[in-house]
Structure formats: structure tokens, C-alpha cells
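The full complex has more chains than appear here; those shown keep their coordinates.
A, B, C and D are the chain letters, set down in written order, and residue numbers restart from 1 in every chain.
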Amino acid sequence: MNRHIVIREIDRADPDIIDELAEAGTATVHEAMGRIGFVGPHIRPIQQGAKIAGSAVTVLGHPGDNIMLHAAIELCRPGDVLVVANTAPSTHGMFGDLLATSLLARGVRGLVIDAGVRDTADLRAMGFPVWSQYVSCQGTVKSTPGSVNVPIVMGGITIQPGDVVCADDDGVVIVEREQARTALDGSRSRLDAETAARSRLAAGELGLDFYGLRERLLDLGVEYIDRL
Amino acid sequence: MNRHIVIREIDRADPDIIDELAEAGTATVHEAMGRIGFVGPHIRPIQQGAKIAGSAVTVLGHPGDNIMLHAAIELCRPGDVLVVANTAPSTHGMFGDLLATSLLARGVRGLVIDAGVRDTADLRAMGFPVWSQYVSCQGTVKSTPGSVNVPIVMGGITIQPGDVVCADDDGVVIVEREQARTALDGSRSRLDAETAARSRLAAGELGLDFYGLRERLLDLGVEYIDRL
Amino acid sequence: MNRHIVIREIDRADPDIIDELAEAGTATVHEAMGRIGFVGPHIRPIQQGAKIAGSAVTVLGHPGDNIMLHAAIELCRPGDVLVVANTAPSTHGMFGDLLATSLLARGVRGLVIDAGVRDTADLRAMGFPVWSQYVSCQGTVKSTPGSVNVPIVMGGITIQPGDVVCADDDGVVIVEREQARTALDGSRSRLDAETAARSRLAAGELGLDFYGLRERLLDLGVEYIDRL
Amino acid sequence: MNRHIVIREIDRADPDIIDELAEAGTATVHEAMGRIGFVGPHIRPIQQGAKIAGSAVTVLGHPGDNIMLHAAIELCRPGDVLVVANTAPSTHGMFGDLLATSLLARGVRGLVIDAGVRDTADLRAMGFPVWSQYVSCQGTVKSTPGSVNVPIVMGGITIQPGDVVCADDDGVVIVEREQARTALDGSRSRLDAETAARSRLAAGELGLDFYGLRERLLDLGVEYIDRL
């Protein structure tokens, strides 16, 4: 049955791996994992240029109620990312500059939330990065219980507390905690390959040729015609 | 029955109160009023950093037709905000840089519209702030009548002509004209309380403690568990 | 029947006309054509301030598959704009910095796509402008055939290869290739008229008067009332 | 400021007028009022063929919380329609067969709600008609206060308690209480005119001719061409 619980301690991935995943960026990490983990295009940054990774402290709340965000703060450690999902869609501004002040004081690296946030001008000025579904000044009540550090679902992805959250201008990608090193290894390989490809492509070589796609197009039955 | 009317004169709130509400910002004003007045997250700024308040001159138009915006201009006074709703959803770009030129000439502070706007690069360059549902270069006809300075509805909120429109990066909040002073008093109190809270939170104190939420969580049946 | 084809050669409009259409901007061009050609407000720029025009190289792809973008690259020439539609809605990030590197190497001016793009921070840094429906780091497969340089549909508009694509902060407008000169003539007239109107409006004259809208409002049965 | 109140007594329109408005149907009543009052296409019937009108008992609730529906029941009288709006979007199933049992016991004619309902098979079997935005089995809490018999907004329309709610397969139309007789008079005229028109149209006469639209098309600049 459904209980409302707060789990105090969670396992986290190796901080060095997390930092290097941040640097790799979401598109690379997502590809390196075999194209999984993207939470979807509806979760957007409120700022431009932020690029972070951290350990997920998860919150499951009720639409229009942010009491569980308050409960989550003291469980956050430096290097964490707060990740908030709700039991049903919510447009409310569940998070603003005061909660961000608390999180910054604890070394938290950012917020990912499938509802709204407010005080966005302040959040940008404070340098606290946020990825959210909405921007909304509509505040919340503090009346309905939820949970902290339980598995949550966001946009097609299950997120366990302690999973690595990567976020940048392209959105948010989740890496399972146990897969962090694998994701990093894959990301390094991919970055190397991309660097090599980039210089060839810049020189005018065609990916169609060096990826071997010309044959595949023929296999797929694509016909070339000079002119209609 | 439904008539199409233009009301020439409306009552406005005290300009000093309006200016201080602008400064307080939408999140604070919205909370100070008891969490009402937000028009919804679908009305978004086309610029970053604008923060205004003004008296609503209201327009009720027909989708794809902007003749009533033209009618509204001469009724605007310095310090007003033009607020445009339509009788049905519309994605059209009903407003652009020429209308903005007229409004700037009359001292109007901004536009809020539940349809689209265009010439957005020019509008940003001119410093005329706009909150809209869409950006669209699709122009309109001038064939179907509507009304000016009648009550309109935007995103769950009824707006009377003369109501105070507050708008910033978090969206748009409406304060009933008669409630402007009350809203300001509440906003001041809230800003004071937030300033006090902010320094305590920045020092690492927990809102969970000084807002008394720890007990409430227990009352709500939330259980704490050390580790799963 | 539906075949998958790649057309190598297409006709393009006069480059000087294209460049001047870019300068005119989407709102002006759209009006000059009689208010047609806007692909809709769901196709948005990932950057601010870009203002381009070019000849459409069109791609019709399958959701979640970008093999046909690779096929299209070698058909692009300096001054082209790649325009990508899918046979069904897709949120995938079908395009990123490597494809942009190839397109830049060929002198392509930008991308318009009714799906997602990724590496958006890089794309902005590279100065390669993009208009897309989504931002998404979710990558694609290369398994399903499509076509290049066939007519495609985007948001209510049919686009032929070689049509002129105009794109700026207000969105994307398509001008039929054969109509490019007409569109330019109309745009010039409109720009002249707007310049004249702008200075009169800035001086406080009312469009209501010099557009003759006052009589039209009366004809439409709009009543003026001093005060409710 | 925002208080949570329950108003016990409201004024209602003449029951005979209400019943005849039900019979006229939403499309006719809406036209008769000058094309106003439609709450929008997102509020849909869960059944087919119901056609009702009644006096609005209004509820303003919190997303995911149905305590105020319980509060509203004892204020309902025979011939009323319960109309529920929320302070923010909600997909929850806020209403089911038990609340319907209570409402049927009090002679209430139906429910209009901008959230979800559940037990829809039972509601259809009971013959209790419902118009809602969603169908959802997701239940609610009873923790956050709201109001009963205050003005609410639904989809672009302000609804006062006691207004006449007309609902059928085409959706929901609101008639201001004081306008009920006018709406009825207009509806009768329109029904008469439609009956006359219908037989002429059925006989093959063209509305283009007897509505005088042929001239209007010419005035609007529409050209007739035999064949392309």
C-alpha cells in the first residue's frame, strides 16, 4: 500500500564520475547509454548555458502543495540535484528564491521539476540552475503528504534516489547510479569519435560516406533521380 | 444581449501604489492577495527582465482580427497596460511594432495578450515589454467588431478595466482596482518576512524548523526511515 | 504509390532577391504575399536575433530516424536552408552539432525542422541558426527510408524544394519560388509604407484616423459610451 | 483579500424559462445571446443525448481536492446544476457515483467540471449527466479550503451563482441570470427562423441566395473562376 515516507540516507555515485558526466553533456551521455534516460522535451531550462550533474534527491508531491520540498532540503548534500515529481500534472510555481537559498546553502547544484517555478529572475541572478515544465508565480499550500527519496517517474523515465542527473540546454538525462562509470566510459569514447568526425566534416567530407550510409539507403530502397 | 461597445473613461488605481506593486513583483503580489490573480503559465514574456505594473485597458477581440486594438489606443493613458483577450483561441500575430510605436507615444507600459505577437526583435529593441501566448508573424484582418474596456477573462481570471496588471519574468497577475492598497500592504509585509527568512536560510537554518513544518509532516502521517 | 526518392537537382530563386527577403523579415514578407506562408507558431528559434532566407532543400523523414538528413547534405549548396518534416509527429533530437558542421561547410544558412534538435548550446556558439518544434537530446536511429527534395507539409503550408524560406525571431515563412520577386516588390512597398506610418504614429497621430478605421467601427455597429 | 466562503442562498432564474432554454439547446441559446457564453470545447459530455438546463451552484476548489464539492451539496436544490472550477488545472477524478447519488437525491440535474470525473459507467447507468474535461479514476484528498457560490471562471466565461447553465452534446453555455428571459425570447425567434430555413434548404434552395451572401462575397473581393 501507498505510504508517505522520507528516506534519510541514499547511496550516491562517485563524485569524480558525476563531474565528468556533467562535462560530457546530456546528448553525449544519452547516446553513450544506448539512447535512454531523457526525461522529455517538456522539462526546459529557465536559464541558458548551465551544464550540471549531481545525485538525485527525489520528491513525490501533490499538485499545488510544496511541503515535501521543504522536507527534502535537510537530506540534500553538496553535489546533489533535487528532482521533484507530482502524483498528477501541476502548473503551480512550487519553488522560488527562498527554497533556492536553502539549497545553495547546502551545496545543491540545481532543481529539476515537472511543475512550475517562480522568482525566475532571482534564480538566474543567484546562479541556481533550474529545469522545469512551467514558469508560474502561482504559489502552493502545505497540506498534503508525499515522500522523499522514493522512486519517481518523470516523462517516461523512472528515477531512483541517488541516480545521476545530467542537465544542460538540451534538457535532462538520468543515469542509473550503478551505470555511472559505464556511461562515462561510453561518453569518453563517443566524445573522441565526435572530435575526429567533426574535423573531417568541417573539411567537407560527407558523413554519408564515412558512416557507410550510402549503401544503407540503397538497401532501404531509396532511389536517386537527377531532376523531376 | 451582446453589444459591441467602447467605454471611453475608466477608473484607475493610485499611481504610487501601482508603481510599488510593480517593484514587489508578481510572486509576492500574488501571495499577498491570498494566492489569486495569476492568469496562467501560458502567457509568457517575449523579453527577459521586464517588471511592470499598470492600469488595464481591456480589449475583447475576434480571432484573427485586430481592429479593436486600434480602437483601444486612443483610450490609453500614461501608465496603462493594454490587455487583450479573444472570444475564442487565436494564434495570430495581432500586434507588432507599429501598434507598439503608438502605445509608447501614449506612455503605455506594456501589452498582455492571449494570442500572438510579431516584430518581436523590434519590440525588444524598442523596450516595449510584451507578454503573449504565441509569437507569430501571421497578420490579421480588420472586419469583425469587439469591445474595449469591458470585463474580459484570461486563463481563469476575470479582468475589469482599471484593474492593476503586474507582469514580470514569472508571468502576469491581476489585482482588482479596489484591492490595490490591500495588495500593497500585504506585499510589503511579505517582502519584510522574506528578507528576514532569506538571511536565516542562507545561514543554513531550515525552513522545516522555523516554519514549524516538522510537526505538520508528522500530523500528516509522513514516516521517517533511515535507509531502505 | 509512395516511393522513397532523392532528387539531386532543384531550381532556386534569384540569390539577390532571397537576400533582400531575408532583410525584409517574416512579418513583412508574409503580409506582402497576402498573409500566407507562415508555418505556425510551434516552430521556434533556438537563438535570438537570427534573420535569414534561403532556398529550401526538403527532407521527409520517419519519426525517430535521421538517415534522410544525412542523405540531404550533399545536395545542399551555399545559400540553402534545410527543411525537415516527418511523416508523423516526432519529439526526437534529429539534428545536432555534427550535422551542423557539415551544413556550415557547405554554406547552408540554417535548419527548419518540425521535430527536435540537440547540442543547442554548441549550435548557438557555432552561429548556425535553427528553428525547431522541440529541443531534445534524444537521439535517433538510421533504419527507415524517406525522401529528399519532394514536396512536404509543415504546419498548414506545403513546401516545394527550391521555395524561399524566410526565418527570424517571429518564426518561419515560405515563399513559393515563382513568387519570390512579387513577394519582394510587395515587401518593399510595405516597408516604405510602414516607415511613413511609424513616424506619424510616433508623433502621436492615430492609426484609427489615418487608416480610416473610425468609420469602419461605426459600420460594424460598435457603440461608444463615455463611462459605465 | 482572498477568503474561503460558502454562500448559502442565491437567486435563481424562473424555472419555466430554464426548462425552455434546455429544450432550445446550446447552439440556439448561444446564438440568441449574440454568440457569447460558451465555456469551450474542452468541456465534453460523458454521455450522448443529454440536454439540460439549471441554476448554477458554483464551486471553486483546489487541484486534487474535492472537499468543497461535499460542502456544496446541501446548498443544491431541485433544478440546479453543480458547476466546479479549480484554482489551477487538475486532471483528478474529483467526482463519482457517491456524490452523484447525493445530487440525484436533491434533484440536481447535472454536473459541469473543468477537471476529471470517475465511475462514468455508473453515472451513465444512473442517468446523471456530466460534462467534464477529463475522465480519470484518480481520487482526491480533502485538505484544502475553497469556496461555494462565488463567481468562477471556466474556459473564458465568468459564471455567477444562479446563472443558467445549458448543456447538451455540443457542450456548455452559460446565460446570465438576468438575461434568461431575453435569451429565451431570442431563442424562440431563432428556432422559428431555423424551422423556416430548414424546409427551404431541404428543398434545395441555397442559403447563399436567401441570406444575401452572394453580394457579400463579391464585396469581399471573392472571384469566381470556371475551371483552373
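Here is the rule we use: a contact is a pair of C-beta atoms (placed from the backbone, for glycine too) under 8 Å apart; a residue touches a chain by one contact, two chains touch by 3 or more.
Computed from a prediction, not measured in an experiment: that's the story for all the values here.
Student: Whole-complex copy count for this homo-oligomer, where the file places 4 chains?
Tutor: So the full homo-oligomer, as given in this file, consists of 6 copies.
Everything below uses one rule, namely that only the chains that are shown with their structure count from here on.
Student: Give the pair among B-D, A-B or A-D whose set of contact pairs overlaps with that of A-C by over half, matching residues by number.
Tutor: A-B
Student: Cα centroid separation between chain C and chain D, in whole Å?
Tutor: The separation of the two C-alpha centroids amounts to 41 Å.
Student: Report the inter-centroid distance (CA atoms only) between chain B and chain C in whole Å.
Tutor: Inter-chain centre distance comes to 30 Å.
Student: Touching two or more other chains, which residues of chain D qualify?
Tutor: Answer for chain D, listing residues that touch two or more other chains: 87-88.
Student: Mapping chain-to-chain touches, which pattern fits: line, ring, star, complete or other?
Tutor: other
Student: Applying that definition of touch, give me each pair of chains that meets it.
Tutor: Contacting pairs: A-B, A-C, A-D, B-C, B-D.
Student: Touching residues of chain A toward chain B in the complex: what are they?
Tutor: Checking each residue of chain A against chain B gives 3-10, 67, 70-71, 73-74, 91, 93, 96-99, 101-102, 104-106, 116, 118-121, 134-139, 142-147.
Student: Spell out the part of chain A that touches chain D in their complex, as residue ranges.
Tutor: For this pair, the touching residues of chain A are 62-65, 87-92, 138, 141, 143-144.
Student: Which residues of chain B touch chain A in the complex?
Tutor: Spelled out, the residues of chain B in touch with chain A are 25-27, 30-31, 35, 38, 40-41, 44, 48-49, 51, 168-171, 173, 194, 197-198, 201-204, 206-208, 211, 213, 216-217, 220-228.
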